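As you look at this complex, bear in mind that one protein chain is not there, while each of the others sits in place.
Order of writing sets the chain letters: A and B. Residues in each chain are counted from 1.
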Amino acid sequence: MTPATGTRINDDLTRPLLLTSWRFYLLVAFFGAFVAAGLAAWFSQIFFGIGIAGIRWPVYWGFYVTNFVFWIGISHAGTLISAILRLVDAGWRRPVTRCAEVITVFALMIGALFPIIHLGRPWLAFWLFPYPSERLIWPNFRSPLVWDFFAINTYLTGSILFLLLPMIPDFAVVRDRSTGLRHRIYRLLALGWRGTPKQWHRLETAMQIMAIAILPVAVSVHTIVSFDFSMAPVPMWQSTIFGPYFVAGAIFSGIAALIIAMAALRRFLQLEEYLRPIHFDNLGKLLLMMALIWGYFVFNERLVTYYGNEPAEMTVFWRTQRQSFAPLHWTMIACNFLVPLVLMGIRRFRTIGGCVVASFAVIVGMWLERFLIIVPSLGAKYLPYSFGIYRPQPVEIIITAATFAAMGLLYVLFAKVIPIISIWELKAGEHTPSAAARALDEERLGKVRP
Amino acid sequence: MPRWGMAADLDRCNGCGACVVACHAENNISTVGAAEAARGRAKHWIRVERYWEGEFPDVRLKFRPVMCQQCDSAPCEPVCPTYASHHTADGLNAQVYNRCIGTRYCANACPYNVRFFDFFNPSWDRPLQLQLNPDVSLRSVGVMEKCTFCVQRIRGAQIQAKAEGRELRDGEIQPACVQSCAPRALVFGDLQDPESEVSRLSRSARGAKLLEDVGTQPAVTYLAKQT
Partner (left out) sequence: MSAVYGLYPDGHAAQQAVNRLRAAGVADRDITILSARPMEEFEFGQRDRQTWMWWFASFGGLLGMAAGYGLSWLTETSWAIDVGGLPTFAWWPNLIVMFELTMLGAILAAVLTLVVSALLPTRGQTLYDPEVSEGQILVGVERPGEARLADLEQALSAPPGARVKQSP
């Protein structure tokens, strides 16, 4: 298969920006309806009081904190693909980096909404920001929630910049191909980009620095989110494994989200030549590896708890594995471990379709995992007289569904205004020494599975 | 500097629940109605836990009044992002309603489950609003609240004693639950004073702390039931 020429790459990747079909409007309307319902639900929660949600004594965290941890976890997709693969110069990353970075930015924005949604007095959320107030009081830097605030904001800023920087040359391409108002907007966005060697060097150096800086930030973000749990003496929360466990789970769910996004883009934007089976094959192998790592962490945590045989912890342990939460727990194990192991481990099943099925299973499984970390422990804390059962209410379910729709909506809108594959990186990748080796790989894979 | 503590004699507690009612009255705690209470929204700053052992007719009943233990090493304090939950110099875990933004992390961290959340704005059917205690602020929707050892009575007595130029006497300060306990199961006082009744009871051979192995260092001693 001959590589696409410069002009054809430009054509294929700017076409979604310049041509709009009825499918776009349908998708926007569909997702937009759910998002509107979610906003209405949130406002009604503020108006009537947070009591319309299902949280209760003593299960004070439920769907909202589950969603928070889930979406922050999804946001680790971009970092892994972009930063790590950029640093090891893996050529196959090139069509994939922007799709992944976009997931990161939007998942972070959605995830960062939930600490506000779940507050009892969300209009005072700005007190988490360190500013000199007339009350002479600052945020409590010993609180994991304040660490969350700093970590998520740093990661969000870094991710947005990591996404924006390589877009500048692509804005220049769209600038040159459009007229009128569109031309003026993209000219503004492209800043002073012309394409001199100095500009390319500076851009690549900045990307290098950011890739190195954003990796530890990403690891720290989900570790700090795990500290929201491990800093409290709740049975089965006070586990030292939570940091690495959460980071591994985040990368796991992030890769699954990326596979789904890429498969959708490939179908809807006719990008079959750019998002090739080799990409899904590689990501599928990564998904398999993360499934094994996830299983390893879960096994570790459970075995140590079991041997510890501490009464409070064993109450939660059995509650999750044998009693009221057992159906959810075993669904989670099947979705997160068995399905990816079978579908991604057997080469026959590692097709694009197989990857998408496994990814959907992982998304469901990881959401359940967050839920099962939070709710069974809180409902069975030490004193049996104060155990409780959490029942989610419509407002929580609507808001949860709305966030998935918001992700879809933001993604669709983004793909409409900005090339979803980095044009200059794709072209640059054709000319590196590793490109020849990559072409050979794809030929080989092409023969096995067209 | 005093260090306030309580002792609860489980031999004397008969589960009457007068302490619960008195606490509601003294601290302006609203009732939430039967539906909301069934959903777990009731705010009983002190509750009487009832446990029974054995089968009928050999049932042994235990009542245990549980209120905020005012832990020395309170897990609810470091996790509050706005310093709404913090420790005072006289050993109380203070809850500042005005700083609370309702993250509910403190409630999750509390192993005794003694922290309560205002899910809705509280309301009292007329004319019950006339019975509200002017010494205690009302809490709006979205803030955490819990037992304060009736800090308004502690401060009131301290101010009174200072005005009269004398020391506080043991037993002069009585939180509402202590005051209303008919069998006198609950005792309140200064743990720093070795002669106070609560100090003597805390050194009793029957005395133990609740969930001592969690490491919270609570200020409430429970005297085991013997009969």
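Operating definition for what follows: contacts are C-beta pairs under 8 Å (C-beta built on N, C-alpha and C of every residue); 3 or more make two chains touch, one makes a residue touch a chain.
Since this is a predicted model, take the numbers as computed values, not measurements.
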item: Full-complex contact with the absent chain, from A:I81, A:M167 or A:M210; value: A:M210
item: Options B:A7, B:A74, B:V143 or B:V187, residue touching the unrepresented chain; value: B:A74
item: Option from A:R202, A:R267 or A:R347 whose C-beta touches the chain left out; value: A:R202
item: Residue in contact with the excluded chain [from A:L19, A:L136 or A:L181]; value: A:L136
item: Contact footprint on subunit A, counting only the chain that is left out; value: 5-7, 10, 130, 136-138, 140-142, 146-147, 150-151, 153-154, 157-158, 161, 165, 168-169, 172-173, 175-177, 191-206, 209-210, 213-214, 216-217, 220, 224, 423-425, 427-428, 431
item: Touching residues on subunit B - with respect to the absent chain; value: 72-78, 80, 83, 85-89
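Please note the rule applied: only the chains that are shown with their structure count from here on.
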item: Where subunit A and subunit B are represented by their mean Cα positions, the distance between them in whole Å; value: 43
item: Subunit A partner contacts - residues on subunit B that touch it in the complex; value: 36, 39-42, 47, 49-51, 66, 75, 78-83, 99-105, 107-109, 111-113, 116-121, 140-144, 210-211, 214-216
item: Residue ranges of subunit A touching subunit B (in the complex, touch as defined); value: 48-51, 55-61, 115, 118-122, 124-125, 127-128, 137, 139-140, 142-146, 149, 228, 231-234, 378, 381-386, 388, 391
